[in-house]
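Just one protein chain is left out here, and the rest sit where they should.
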Amino acid sequence: MIKVGIVGGTGYTGVELLRLLANHPEVSLDVITSRSEAGMAVSELFPNLRGHVDLKFSEPDPEVLARCDVVFFATPHTVAMALVPELIKRGTRVIDLSADFRLKDVEVWEQWYNTEHTCSELFEQAVYGLPEINREQIKPAQLVAVPGCYPTATELGFLPLLEAGLIDPKHLIADAKTGVSGAGRKAAIPMLMAETSGSFKAYGVSGHRHLPEIREILSAHCGEDVDLTFIPHLAPMVRGIHATLYGRLNKQADLQALFESRYQHEPFVDVMPAGSMPETRSVQGANVCRIAVHQPQGSDTVVVLSVIDNLVKGASGQAIQNMNIMFGFEETLGIDVIATMP
Amino acid sequence: MIKVGIVGGTGYTGVELLRLLANHPEVSLDVITSRSEAGMAVSELFPNLRGHVDLKFSEPDPEVLARCDVVFFATPHTVAMALVPELIKRGTRVIDLSADFRLKDVEVWEQWYNTEHTCSELFEQAVYGLPEINREQIKPAQLVAVPGCYPTATELGFLPLLEAGLIDPKHLIADAKTGVSGAGRKAAIPMLMAETSGSFKAYGVSGHRHLPEIREILSAHCGEDVDLTFIPHLAPMVRGIHATLYGRLNKQADLQALFESRYQHEPFVDVMPAGSMPETRSVQGANVCRIAVHQPQGSDTVVVLSVIDNLVKGASGQAIQNMNIMFGFEETLGIDVIATMP
Amino acid sequence: MIKVGIVGGTGYTGVELLRLLANHPEVSLDVITSRSEAGMAVSELFPNLRGHVDLKFSEPDPEVLARCDVVFFATPHTVAMALVPELIKRGTRVIDLSADFRLKDVEVWEQWYNTEHTCSELFEQAVYGLPEINREQIKPAQLVAVPGCYPTATELGFLPLLEAGLIDPKHLIADAKTGVSGAGRKAAIPMLMAETSGSFKAYGVSGHRHLPEIREILSAHCGEDVDLTFIPHLAPMVRGIHATLYGRLNKQADLQALFESRYQHEPFVDVMPAGSMPETRSVQGANVCRIAVHQPQGSDTVVVLSVIDNLVKGASGQAIQNMNIMFGFEETLGIDVIATMP
Partner (left out) sequence: MIKVGIVGGTGYTGVELLRLLANHPEVSLDVITSRSEAGMAVSELFPNLRGHVDLKFSEPDPEVLARCDVVFFATPHTVAMALVPELIKRGTRVIDLSADFRLKDVEVWEQWYNTEHTCSELFEQAVYGLPEINREQIKPAQLVAVPGCYPTATELGFLPLLEAGLIDPKHLIADAKTGVSGAGRKAAIPMLMAETSGSFKAYGVSGHRHLPEIREILSAHCGEDVDLTFIPHLAPMVRGIHATLYGRLNKQADLQALFESRYQHEPFVDVMPAGSMPETRSVQGANVCRIAVHQPQGSDTVVVLSVIDNLVKGASGQAIQNMNIMFGFEETLGIDVIATMP
């Protein structure tokens, strides 16, 4: 049983952490902070938690947080960087769901997030929490940066092809679609239901913050500079990411076998049978990435379909997967949830 | 560990039974039947079950089914009545999610379902599986009829008022709204997304099959003939029932205290704080009925808001709650799932 | 050709006014104001208007507005009351889509809107713009208060029954459902798509501002004090109101004939054939109220189903209908639009 704290629990990744941690047999939820809602019962804000979570939101207090074995940050960027150094110094382990420690190049970070990074000295020690490439480094890590939602779906889809050197790494295309919960729980006219329901659009075409993350991770892992065109879209649904990935094949290979082999021991990557087209609802609420690989019409363009729940494998579920690895629990403990269909 | 069979597992209540039973620690899923899909892997039809359910659909075979400790029927009406007698004779316990054994009056049944009932002799022995009124009778039951979705939400909302004799039992109004999954997984133009999305309508105004069920159960339980106007509506969402119930008060009373007291020991009825207005999403995927009671403007009209997930507390979750009671398991075992929000 | 101005054109009733007025053959759109967006092209905010509306938003200027023949107010309450007196003084006619002039009792207004009314002296002169009861008074009116969306659907549904003295006026029940556009185009967490999609809930149960409006209008028109329980609900769709209305019959009557007769000459009230259940999508984008009347199971409870598009017959379409009447145009001019299905 470990003591767990959550900083910033009023957003969608926060409530999803609570939903999953409330049923985790090795977790004692000790503290959840929110400046804006301090004093309010968590279950008043999120009635789905009535009867399951008795905590109240409290002001963030480093003393209190440092008593936890691990603290999750479910905050907008720049919040974690202010608090994490002290927690690290006191020996508390940190799992950051925000973007503060995902990159290794501070100049790139500052350019894309348009602000100064106040503790980039931790970049080296931070481990990028994608278990499918970094499981061994996650085990002893004191600071884990949970991947973004788009990067999770995109990287898992491109990895087998890049690792095998099968596609041109300079001309990747990721046409990605997200549900509206990806924009977070904050008041904004463009995310009103009256603005988004029944409509589909691209956004961030000139440059999305997940682009440098995908580029850096794939380049570092595959040992060659990759480049990609990344076009995110907003789909009229609440949860889910569908990444449609395109690459130019250098040579022929048994792509289905490649993917099955790459992920055969991964508990949370499901390579679908040849010919499959995964739906986002098949992963709704579940910590799994379902992938299918196609070579339409036998052309030299490979198409990978990769779906996740942006709030689970794309955020809170993956964060707990990291926690399980860090604390030596079974990797699937508490997160082996079945998706809800319909 | 008990052996469980499911007859008719290709519908929405079927896949929901599978989602919940796959994680039930005392259940061994032994057989699931479907004439139309015999031979197909369950997880091919329902990819959310990949990695969790390894069964294939098989032809229904009474021999095989009778080896189970309990068999669930997740079938259209008239299917259970043909198979149940043999299973009962062989000592297998049956939990029927269909309408075949919900009523006690065979004439009423035949009038509303417009066909002959072939084993009404089992009506007397069938127990109506609403634990909140019939827990003791459910324990030893060999045949349980799981309530309909609308009746569950409506009866739980009216019960405290009727039991206390506070409202005129002859003029109840139930204005109920359901998501589209209530219509089942069958091809029909009116249930296409292009027909239902973004639109709201009433249906079955002249008479819905859940009307006689509600009328009979409330009358039998409260010891007086009740009558109600029941208007179901189709809301453009997948899951959820919201029943807005109206009654004329005979006398004043502390309605909040009445509801809290009535359900204080019920694990799956959540009386919300005074002034609450429960959302259907707060019960999405969860086996709970959330209820709020109001007396707007201090008038003599009481308004009860009652929400459930039609596929869980309104069907498969409640069916497993009955199973837990019948087999002496903890009543919440395997179904204490937290709703997903957002 | 008349000169038309719009105050507050950045909301949903504003863009709907523009959509309909842009095609109105007798209207010259001269000015549209918005403090927040002054200087921006209307079609930049609302790209559906590209190629159809060339105006820019401007600061509200009484001098400029007074040059119009008629000015529409598509503003939150309290905005019109500040500007209208000057326009009235200068002889400009005003059609107010807000709540500022809908009631006749200033005390009731101030109680429900929780602020002082600064020009209640205009209450007497203001005409409630429901053509189906006030057509003659609308013709010469200088100030028209366009009814609220719920009141339009509710009043049109109850009127034939109350006028005929067929139902108990003290115990009306209106169970009403609206799409999310009813909440307007303003940033608010509860109206995010991630909060509302796929879910259904009641709101404003203790008292909604449309309740006193309905009560006052029905009472004044029918010559007896009516009272009603009014429960609004939020449905997961963008447009549409579905009012399900319940009344206790005092005596039997041919209800279908009553409704058909009452509305036989009304261009924008469509009494559906007996047994119909109108869908909100059948009026999407159209200035029509479709109504069906039922007496389920032959009981003494009458049920009226009344649907409108909240932004058209419930707001902007009805406003233009008033304008047509006021200026002697054919009542249907420019608003005889066919609903879009699917």
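Order as written gives the chain letters A, B and C; numbering starts at 1 within each chain.
Just so we're on the same page, a contact is a pair of C-beta atoms (placed from the backbone, for glycine too) under 8 Å apart; a residue touches a chain by one contact, two chains touch by 3 or more.
The shown structure was predicted, so the numbers you read here are calculated from the model rather than taken from an experiment.
*Asks:* Check the options A:25, A:39 or A:296 and report the residue that touches the missing chain.
*Replies:* In the full complex, the listed residue that touches the missing chain is A:296.
*Asks:* Out of A:89, A:186 or A:201, point to the residue that touches the absent chain in the complete complex.
*Replies:* A:201
*Asks:* Check each of C:51, C:91, C:298 or C:328 against the chain that is not shown and name the one that touches it.
*Replies:* Here the residue in touch with the unshown chain is C:51.
*Asks:* Just checking the interface: what residues of chain B touch the absent partner chain?
*Replies:* Touching the chain left out of view, chain B contributes residues 12, 179-181, 183, 185-189, 191-198, 236-238.
*Asks:* Please identify, in ascending order, the residues of chain C that touch the omitted chain?
*Replies:* That gives, for chain C, the contact residues 12, 15, 19, 22-23, 46-52, 181, 185, 197-198, 238-239, 270, 272, 278-279, 281-286, 288, 290, 338-342.
*Asks:* Over the whole complex, note the residues of chain A touching the chain we left out.
*Replies:* Touching the chain left out of view, chain A contributes residues 171, 173, 175, 177, 179, 194-195, 197-203, 205-207, 211, 227, 229-231, 233, 235-240, 242, 244, 246, 248, 275, 277-281, 284, 294, 296-297, 299, 301, 303, 305, 307, 342.
Operating definition for what follows: only the chains that are shown with their structure count from here on.
*Asks:* Indicate, using Cα centroids, the chain positioned nearest the centre of all protein chains shown.
*Replies:* Most central by this criterion: B.
*Asks:* From the mean C-alpha coordinate of chain A to that of chain B, what's the distance rounded to whole Å?
*Replies:* Going by mean C-alpha positions, chain A sits 36 Å from chain B.
*Asks:* When the centre of a chain is set as the mean of its C-alpha atoms, what distance in Å lies between chain A and chain C?
*Replies:* One centre to the other, that is 45 Å.
*Asks:* Hunt down the residues of chain C that sit against at least two other chains at once, touch-wise.
*Replies:* 179, 194-195, 197-198, 236-238
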